[in-house]
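Before any comments, here is the structure.
One chain of protein is taken out of this complex; the other chains stay put.
Going in written order, the chains are labelled A and B, and every chain counts its residues from 1.
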Amino acid sequence: MSQYILRRLMIAIPSLLGISLVLFVVLALAPGDPFGELATNPNVPPEVQAALRAKFGLDDPIYLRYLHWLAAMAQGDWGFSFVSRMDVDTLILQRLPTTLYVIGSAQLLALLIAIPVGVYAATRPYSIFDQIANTFAFIGFSLPTFFTGILFILIFSVKLDWLPFVYSTDIKATGIAWALEMVRQAIMPVMVLGLFQAASMTRFVRSAMLDVIRLDYVTTARAKGLGQAKVIVKHVMRNAMIPVVTLIALQMPAVFGGAIVTEQIFRIPGIGSLLISSILANDTPVVMAVTFVFACLVVLFNLIADVLYGWLDPRISFR
Amino acid sequence: MFDKDLRTMIDDVKDGRMNRRAFVQRMIAVGLTAPMANQILSIGGVAMAQSPNPYKPTKRGGGGPLKLLWWQGPTLLNPHFATGTKDQDGSRLFYEPLASWDADGHLNPILAAEIPSIQNGGLSKDAKTVVWKLKPGVKWHDGKPLTADDLVFNWEYAIDPATAAVSGGTYADMTVEKVDDLTIRITFKQPTPFWANAFVGAYGCIIPKHLFAEYKGSKSREAPNNLKPVGTGPYKFVEFKPGDLVRGEINPDYHMANRPYFDTLEMKGGGDAVSAARAVIQTGEYDFAWNIQVEDEVLLRLEKGGKGKTLYAVGGDIEFIALNFTDPNVEVDGERSSMKTKHPILSDARVRKALALLVDRESIKKVIYGRAGRTTANYLNGPEEFVSKNTKWEFSIEKASALLDEAGWKVGGDGVREKDGKKLKLLYQTSINGPRQKTQAIVKQACQKAGIDVELKSVVASVFFSSDVANPDTYSKFYADIEMFQIPMTQPDPALHMRRYHSREVATKENKWQGRNFPRWVNKDFDAAVDAADTETDPLKRADLYVKSNDLMWQDTVVIPVMHRAAVEACSNSLRPALSGWANQTDNLQDWYRES
Partner (left out) sequence: MAGLTLASPSAEPRRGYSPWRETWRRYRRHRPAVVSAVLLLLLILAVVLGPFVWRVSISDMDVVAGLQGPSLAHPFGTDDLGQDILARMIYGGRISLAVGLAAMLVSVFVGTLIGALAGMSRGPLGYALMWLTDLFLSLPQLPLLLMLIYLFRDGLKAVFGPEGGIFILIVLVIGGLRWMPVARLVRAQFLSLREKEFVEAARALGASPTRQVVRHILPNALGPVIIAGTIDVAAAIIAESTLSFLGLGFPPDTPTWGRILYDAKDFLDIGPHWALFPGGAIFIAVVAINFIGDGLRDALDARKVI
């Protein structure tokens, strides 16, 4: 197994290089201008906008820009933001804790809802509980987060006045009061995002469980007189975990990447909002850095998922 | 009557034979407004009245926190690098210019001891030199004194191409020299009737020489103080997270008496305009939110909650539809919308006039802009002395249809007009922005009724306003028949605003589409008027020239003004901000206070 992991890690390097090249080309070909805001400002002559583009190397050929990026990256230099005129790694690190806290909690919430609800619903298909769970799941993923976010704000901030809807990274309190406030302001975004994720995940868990629950060996285990709970946990869940692990592996990189819409609505200074504003401003170094880290995580979690498959189902062999 | 009498009167005021107040009153008697009268005096070389904003607090500090919400947070805090208004606003919390514009478009001295005028010897008669005197005793936040050297340094810093400063254009074509420790002299290459650009307003903010001197030119990006501003402003820097948060605290050594009022300051970024309005007007979480471009209906509804209100600052920002005078569908020498072509439909003045008749400005105002807009026929909408009274607009599908009939466009079987087998079909592009898409829909509907088939197209703003040469969707390439966006007026003077349509400014492949005359309209009379106005030192003649150039644009239907837009801000009921349509929102921050 360790040899397999090592080999996969070796393959990961050229494959990440390939991904970085494609990312760079896409970003370079996408139209736009980090200095677009200057265009209608009568105080800034167009020559200034053009000179800035030249100064930041935006008019160089793509391969040259990519090589520059790669050379700097190899030396640990993440680049320099056109828009903020500061180092990209500082910019990202500033936003990492908030992203991990909010998005991480949301993913956790999604898992905590989806797995028990999905499992329980699958053991009693078409029961009242299953029907209710399904209906909520359908509502959950047919309503986009831009909509539920505003709905939550209207209910919990405007009508009831219970929760703040502007996320603050600068809470003027210490100790318990600080922690409480941190929790209070994260409730709405975590709910909006967590419930949206939980909705689809519940459906996947339920379906995966249903697939396994009817298999012969489960019936055998039941026939042997094992208790329902034991059957579910020991025999069904382990086998049903393969699609669930796949899904979690797909979701995990998002903990770093952030959630663009939710962050925007609640003004959470996470990586998602940095990414979207950088994309809209064509701040290539920032976009490149964020997406490249994201790509590394995608590849890493794919590998972790593969290793877990082998553990969940020892018959899966990797060569 | 006007011309001769007025000139005599201005001279009277200059020589002290008539006082300011009497002059303003006489002007009001003949139908002018007070600010306009003041403006006439000021361009006539009479020192502007110091018109500080009303300010009641009698001691410094004690006002608690001031919480500002900018739905796009500042991404950098060096005024010379400020790409957008958000960055200018963020920098302006800590840095200050010599003077800022107040609500009436008057100069309000900040770091200057007084506003230069011919009377006080600050301005020369030939409009080629300006002498600014600094307020004595002003200190940077680190305790060092502000001197003339700092000002000269800012000029050198901005014009050095290696610095890559955005403010380069503001300081071009002039030299700045130190006269003594508290005096500088600006010498222009050309007579410059509008002299108050350098060291004034957003790009006029002054950074300290002692912290930036080492970082002029190509090392500019390395300056540690790019992220930790040390200025002269009412608030001192505490913390900065790009795009998210700027924090400041009271400057106990501020150079104006009893100011500032607030103890701490927070500018939070991110989100969208509607929820920003909610946070101020509906829940009161924040005191002030910037640039609330939201349908008026929504704002009116929010205001019923009673925790806050909207404020409007009128400047000269104009939302308009521009018409393409060249053919966007024919490529000549690798260039579409080339000057060698003529637009097959819009080159006929009657079609252009018909289009102008099809823009229902009243409806657009009613459902979209509401209190934030004024309908207008003019491209140039301020300051008042430059606004033409000779123009008018109307909305009439019948008259438009008649004009189109007259131009030979006959209604075809499918309701779309045609001429010589060609359909009357126009491509209408704009940037992606809620109000603009709604305006597009309203205009399209009227056009349909008149038999014009309009195809709508919208482009992401960062692409639309890009200067990327390879990008076909920019406003300056104008590969469409008509296009709509807003051009702001950043100072109460039309020179830069009008120069855009000069024939030498036409955007072409040759100048990499950097020219600003994107309708590609060429008119000799307009060129002559704008050229003359650029160096005309007589204020009345100069105003006439700009009125004339506006009227030429109107006669030729170069653009169809849609809305004269005011800046909209949301403000809590107790806050008393000092705002101006001619300045950025934080430009008079020192005068903000709260009334309980």
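The rule is simple: contacts are C-beta pairs under 8 Å (C-beta built on N, C-alpha and C of every residue); 3 or more make two chains touch, one makes a residue touch a chain.
None of the values given here were measured: they were computed from a predicted structure.
The hidden chain, counted over the whole complex, makes contact with A, B. If you put the hidden chain back, the residue from B:9, B:294, B:354 or B:559 that touches it is B:294. Residue B:363 is the one among B:363, B:391, B:511 or B:555 that touches the chain not shown.
In the complete complex, the hidden chain is touched by one of B:78, B:147, B:167 or B:471, namely B:471. Mapped onto chain A, the interface with the missing chain covers residues 11, 15, 18-19, 22-23, 26-27, 29-32, 126, 134-135, 138-139, 141-144, 146-147, 150-151, 154, 158, 200, 203-204, 207-208, 210-211, 214-215, 239, 242-243, 245-247, 249-250, 253, 275-276, 279-280, 287, 290-292, 294-295, 298-299, 302, 305, 309, 313, 315-317, 319.
Residues of chain B in touch with the missing chain: 274, 294-295, 297-298, 301, 363, 366-367, 432, 437-438, 440-442, 444-445, 448, 455-460, 463, 471-473.
The criterion applied here is as follows: only the chains that are shown with their structure count from here on.
The geometric centre of chain A is 40 Å away from that of chain B, both derived from CA atoms. Those residues of chain A that touch chain B in the complex are listed here as 31-53, 55-56, 58-59, 80-81, 83-86, 91, 94-95, 150, 153, 157-158, 161, 164-166, 168-170, 263-269, 273-274, 277, 280-282. Residues 69, 72, 75-76, 78, 81, 83-85, 161, 164, 166, 168-170, 172, 197, 202-203, 221, 226-227, 239, 241-245, 247, 266, 268-272, 275, 278-279, 282-283, 285-286, 460-471, 473, 475-476, 485-491, 496-497, 500, 512, 514-516 of chain B are the ones touching chain A in the complex.
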